[in-house]
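One chain of protein is taken out of this complex; the other chains stay put.
We just call them A, B and C in the order they show up, numbering each chain from 1.
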Amino acid sequence: MIPRYSRPEMVAIWEPEARFRIWFEIEAHAMDALVELGVVPAQAAKDVWEKGAFEVERIDEIERETKHDVIAFLTNLAEHVGPSARFVHQGMTSSDVLDTCLGVQLARAADLMIADVDALLAVLRRRAIEHKLTPTIGRSHGIHAEPTTFGLKLLQAYAEFDRCRARLVAARAEVATCAISGAVGTFANIDPRVEAHVAKAMGLTVEPVSTQVIPRDRHAMYFATLGVVAGCIERLATEVRHLQRTEVLEAEEYFAPGQKGSSAMPHKRNPVLTENLTGLARLVRGMVTPALENIALWHERDISHSSVERMIGPDATVTLDFALARLTGVMDKLLIYPERMQANLDRMGGLIHSQRVLLALTQAGASREAAYAMVQRNAMQVWRADGKIALLDLLKADPEVTGFVAAADLEQLFDFGYHFAHVDTIFARVLGA
Amino acid sequence: MIPRYSRPEMVAIWEPEARFRIWFEIEAHAMDALVELGVVPAQAAKDVWEKGAFEVERIDEIERETKHDVIAFLTNLAEHVGPSARFVHQGMTSSDVLDTCLGVQLARAADLMIADVDALLAVLRRRAIEHKLTPTIGRSHGIHAEPTTFGLKLLQAYAEFDRCRARLVAARAEVATCAISGAVGTFANIDPRVEAHVAKAMGLTVEPVSTQVIPRDRHAMYFATLGVVAGCIERLATEVRHLQRTEVLEAEEYFAPGQKGSSAMPHKRNPVLTENLTGLARLVRGMVTPALENIALWHERDISHSSVERMIGPDATVTLDFALARLTGVMDKLLIYPERMQANLDRMGGLIHSQRVLLALTQAGASREAAYAMVQRNAMQVWRADGKIALLDLLKADPEVTGFVAAADLEQLFDFGYHFAHVDTIFARVLGA
Amino acid sequence: MIPRYSRPEMVAIWEPEARFRIWFEIEAHAMDALVELGVVPAQAAKDVWEKGAFEVERIDEIERETKHDVIAFLTNLAEHVGPSARFVHQGMTSSDVLDTCLGVQLARAADLMIADVDALLAVLRRRAIEHKLTPTIGRSHGIHAEPTTFGLKLLQAYAEFDRCRARLVAARAEVATCAISGAVGTFANIDPRVEAHVAKAMGLTVEPVSTQVIPRDRHAMYFATLGVVAGCIERLATEVRHLQRTEVLEAEEYFAPGQKGSSAMPHKRNPVLTENLTGLARLVRGMVTPALENIALWHERDISHSSVERMIGPDATVTLDFALARLTGVMDKLLIYPERMQANLDRMGGLIHSQRVLLALTQAGASREAAYAMVQRNAMQVWRADGKIALLDLLKADPEVTGFVAAADLEQLFDFGYHFAHVDTIFARVLGA
Partner (left out) sequence: MIPRYSRPEMVAIWEPEARFRIWFEIEAHAMDALVELGVVPAQAAKDVWEKGAFEVERIDEIERETKHDVIAFLTNLAEHVGPSARFVHQGMTSSDVLDTCLGVQLARAADLMIADVDALLAVLRRRAIEHKLTPTIGRSHGIHAEPTTFGLKLLQAYAEFDRCRARLVAARAEVATCAISGAVGTFANIDPRVEAHVAKAMGLTVEPVSTQVIPRDRHAMYFATLGVVAGCIERLATEVRHLQRTEVLEAEEYFAPGQKGSSAMPHKRNPVLTENLTGLARLVRGMVTPALENIALWHERDISHSSVERMIGPDATVTLDFALARLTGVMDKLLIYPERMQANLDRMGGLIHSQRVLLALTQAGASREAAYAMVQRNAMQVWRADGKIALLDLLKADPEVTGFVAAADLEQLFDFGYHFAHVDTIFARVLGA
């Protein structure tokens, strides 16, 4: 977790304070259930809720001695709770607390990321609608292909992150489970009803069968999902980086009018935010495999997963939260240059319409070969002139061409509107009618 | 794709024959829609359906010249269809065919894998029920912890693969989309109703917004899911490998009575199937990252994803299909040795019950310290004797111990039934009442 | 291994024919050593060398029965050798043959890849020298920065692949070892001198300590190295893809004058080869992690590595060999457009020189602030005009500027030569004086 790529709300989820608070709640809710079941006296639970407290530093101090974080926490808790403390954690194992806590943390982290995606979706929606009909060149292989609209580009990003939202909701459900099942998960020393109570109180579902630990296929699915979201961030970031290239310059990351930069080199505005997002995507993607490797624990449990999760739990969620927010900021304020898009559309002298001309000529009765020859000889001229001659002008001046398609009709073929006839349909599909 | 790790049904999905057949269906269904829309004559569609045919070798031959597989296919198709062929593929791009075909293939592959998981679930369910109350030692960190049942081990695997089933269903939905949207996805030359028709006919949903290609976050999610399933396979395979260790030997991969092996070394039965599954899991897991890297295509599309998918499309699905089937076979016929499980449970001389004795002593009024001392001095004796003395015998002979807990009651504490009281509950959770 | 991304020489290394031939040589050389040691009769070795033969189909047939490839091979071999066959493989295990064979295959594969890199280096060297002083814009963050030469770009690629060559040589040495050490590697049944003899005969070094298998850290290092080489291929491929973008168009993958393409859209030449290389790089990179996971075998050996190697052994080497050759072809024939590079250099109206003007003004006595103001006001004018006004012209016409730096001297500041003063030095560093 790197401060400069972190936001406080997500960081807070992973701080000791928050973790111990969740531990406390798990233990206290478990007490309530044990009281209900007649296993421990009501006063004990009351004491825990009322007197229960902890201090991170004190826990650290005890842990340095005991080398065991849950024992350290319970010891510190007992210092506050007094004699009733001996009823705390009864029949439970450390994993009951640790794994259920991780479930809470990952679920909360998912909530933040879902909110992040919502914010991003709102921005993408607004800007997609704003540029719904802004003509821009569609590129395949980095080469000019056919016209599209800038709104469609953004709408595609919207649809992609809308899928990411659904994936995050599913990933949240994967990990939001509670296990209070005792050693090797048999409930030998604790009634399953305690688990049911704690699960409900903590907003989790019950883990159907645990083996002291919650199975790690759940966490693997969670982190794999973050990897997919990271890939989507990378895609949009890459789009912005391409658009901001000096030769393309159809959009730029926001640059405040007075912002200090290379004032003597006004073109030197670097897409550093989206480059950064590209790097952050690599980081989150790199955390998928360790999470997948964590699944195959030995027998009922080993602890190899723990160090992995101590690192990727915070790192993946904090990084992705930051990346989503940064991307939202980039898209929100993205400087979009429709004139430049138009200039780029025009820079090939209308060559991007040549296929449509070809079609029109054949439909008007020209043989495929003849039509090709007509289009090609004019297209090559435009190409050699680097787009400084307009294909339309050449075609209008070519009697063989106008023999099939009249000059006025030729102009129609160069109309972008033709390409945008279904933009509304596509928008309706994604954003609703 | 390696023959020895392949099954014919999955391989068939990826064979040229199957691919071209899907292409044909996409083109023919598109014709139907175009007829409906009055764009092409009804006879053309009729000709395609009736006369349409192709030969893999002929297509290869043409492709060697044209270096373009879709054009080669269309050319070969035209050789059969005759003049009506000029209406085929109208307004479409190669990607419309290729990407929709990939969706069909991945969906069918998912169907096979879901069926594989169903077969595995049936086996796991049967064997879990069979060994529902077979006592076995639960191990944390590879060390004996508390008793559990072999059925619970298998039930955990059942629950894990049940989740995998749901994930595969979700993954299937991710990729089962159809795009017939033309160059850069604007439908400029093709009516969106064609896409709707083809989608329905091919059992797909419509891709809301494509950009010539179907967005690769879908495929990434699909392959990431396969990676998770592979991890679950690895977990169960690792369990079997552990159980088959010479010193543990609680279960073995099936070995036919007359099977040729190391006849002079009857112990040399190697868990080679599950070791193989471990390796296959690594392979499938390794394909997740390339799929994640495929998301960030440039602008509307580049073709970098293609070579990746040509390899991992078949390799990941064929390998996982094979691995699921192999695992099903292993679990179906797994030789399970309850006597050995009991022997292993007993080998520590009852030390695994020491915590319960401790609890009973304190509940009977002994101080925590005194109880510890009593248990520890006897436990250490058992430990030093390598389990050849029984803890129960020592305790019964220890007057301080029997001063708190009578000999008869001590025996109760060594009863496995205590640990299995909630096994039914857990089974009901997973398999239903 | 996909035919379209394969070259025959590398494929041949992995074909059964080649594998069995290596097995034969290992067995036969081992016989020679055993004869030397007086363990087997000289005639036996003679018979093996003279009568020894095998048929792939026959081996497959036997393997279908025995389920063991080495036994199948030995059985088939015995069919040819006759009674002397009983001396073959004496004291050896299957792994001795399999692992030593893999070492030979990987070493030969490395030789081919080293030769591939040599061919690539020759091309890069030639073209770097050819364009040593071809001015082109250097870009940071995709934004015009300062001039450089196209030769320097290629020289950097040369240096990168020169490092790759050294890495491949090191990787080859890692895996080119021989183990003929018998079960669990103790030489209990075979003299270490047999290993030494076979190693020498097969062009390998002796594995100092094997445990039936050759340790897999060696192979991991090998495949990790291939991953790095793949990354370097991706870098150069990405450069070409960028250069070929419609708006940049400083270079293009070769396109034969008569080559069929989109004849009506002459600009539609897609960098499909380098896009393909990008995908192939992802594939090879994805094979690194499985190879790393293969290291931690259980105890003296388990067979989980085998399925991984059966796939990535051929796939990684065949793919990388193909990719290196394809990249060599791309760079060999790359269409390079110096005029377009110049046009791009000029397109910012000389803004790329503004920092040098700034420096000159301060050196001529202007305060940093005043110099900034002078440069900035003119630069912004150029920027707003989209480079259609030349900065040099504006500066010459700005009396405050010329008050510090005379018009003639200003021109000097716009000279590219200034940037290229050390090009020779850099070339000498990389290519030698």
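Here is the rule we go by: contacts are C-beta pairs under 8 Å (C-beta built on N, C-alpha and C of every residue); 3 or more make two chains touch, one makes a residue touch a chain.
All figures in this text were calculated on a predicted structure; none of them were measured in a lab.
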Sole contact to the chain not displayed, among B:Val248, B:Ile295, B:Leu334 or B:Ile426: B:Val248
Listed residues A:Asp302, A:Asp332, A:Asp386 or A:Glu400, member touching the removed chain: A:Asp302
Sole residue of C:Arg21, C:Arg58, C:His80 or C:Arg139 that reaches the chain not shown, by the stated touch rule: C:Arg139
Positions on chain B where the hidden chain makes contact: 137, 139-145, 241-242, 244-248, 262-272, 275, 289, 293, 344, 347-348, 351-352, 354-355, 357-358, 372, 375-376, 379-380, 383
Sites on chain A contacted by the missing partner chain, in the whole complex: 2, 4-5, 66, 241, 260, 270, 272, 275-276, 278-280, 282-283, 285-287, 289-290, 293-294, 298, 302-308, 310-312, 315
Those residues of chain C which, in the complete complex, touch the missing chain: 138-142, 145-148, 152-153, 155-156, 159-160, 163-164, 167, 170, 174, 183-189, 192, 206, 208-212, 215-218, 220-221, 224-225, 227-228, 230-232, 234-235, 237-239, 242, 281, 285, 288-289, 292-303, 359, 418-423, 425-426, 429-430
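What we mean here is this: only the chains that are shown with their structure count from here on.
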Whole-Å separation of chain centres (CA-atom averages), chain A against chain B: 25
Chain B-chain C separation of Cα centroids, rounded to whole Å: 34
Sites on chain A at which at least two other chains make contact: 139-142, 145, 242, 289, 293
